[in-house]
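One protein chain omitted, others in place.
For chain A:
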């Protein structure tokens, strides 16, 4: 038997490296969802009355909704009473600094490549870490607050900055938006909050690392980023989860607000546990992400590298409300084995001279299914709106599928919408060609995937590009810049 991968099938089979479980004392509430569950969560978080009311309103709306069926993914019926809605590592005492955190926790994040140790920390990146339902720690908080940047957990923001949270929470993704957004609004437990004041260019990357640890727990995080006039922020998000045979639900909501001339760059490296090679287990990643270019000349840019999850259902979108505003979506979605991804974006042009650009790269291997679903809408008022979309699919082998569903709605005659799509296939012939040149199967696949995804990977901040590249099982050795 050969040890090295030789066929395409073997070469794309990479092991999930983050599948371990941390043995830590956890505060877990009983499974199930009711008004009482929500009261319990709100109470545990010591929330003000208005927050609880908001949650209950969302819950009552959710009860009236039905799970969406339109996406190109298949999964068994989710029993919402069989999920734990709150699980939090028990803090031993109030932490003054990260170094005082439970060593088991520190070790966990060390193992994930996120050093929380003050000395070893990346200098250019401030990190908020969320385990199961709560934020454990946020770094560089003080340094950031000196220039007016607020970077903390959303729970803390509810306590300390209620006026900002009240103003913006649900302003981009209303609680009534969709089934999973309503559920999230009712039961969200933590997430990150960023506020960049007028004229400030945030000097470091802000990042949140999400980790699911507890069995049967769902993760419902909520992130809110507000950039005031002429400010700039680059935010990154990463995530992993243990390997389990049961599916776990992750239903997040992310809202971005960019005021006049502000720019928000939001990058995601999504690596939730994808399930095993037979399709057992894995995270259901049902996420609503939306940004509002509220002011003139504002810009929101989404970049995502999606490699994990059994099922991914997400469409980071931009509402281009301000005149001359710009929306961008760069995506690499890699699916393998029995993974399913239905992802894409919506660019809603409302303002004049608005521009949007969509670059989507779908890579399918194994028996996986990978769909791009995108909507470009130019409203009546959106004079001179421009969109350019490019959707490329790469099939590794012949048992996987790629699908493209572009929807275009143009109500203004001056709008120009361009869409290009390509599909290419890598099979044993291509692999043999590479091997005949001395490039082994693994390096060949890396070279091909790397080349295919380059345009999107180049959009990632440096600190993340390396990690993302590793994720795509790309050894840089075989490739060249």
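To be clear about the criterion, a contact is a pair of C-beta atoms (placed from the backbone, for glycine too) under 8 Å apart; a residue touches a chain by one contact, two chains touch by 3 or more; residues count from 1.
Note that contacts and distances are computed from a predicted model.
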Per UniProt record, name of the chain withheld from view ["Cell division ABC transporter subunit FtsX", "Fe-S cluster assembly ATPase SufC", "Spermidine/putrescine import ATP-binding protein PotA" or "3-(3-hydroxy-phenyl)propionate hydroxylase"]: "Fe-S cluster assembly ATPase SufC"
Contact partner of the left-out chain, one of A:341, A:434 or A:460: A:434
Contacting the left-out chain in the complete assembly, out of A:103, A:203 or A:451: A:451
Residues belonging to chain A that touch the chain removed from view: 2, 4, 6-7, 394, 422, 424, 426, 428-430, 432-440, 443, 447-448, 451-454, 478-480
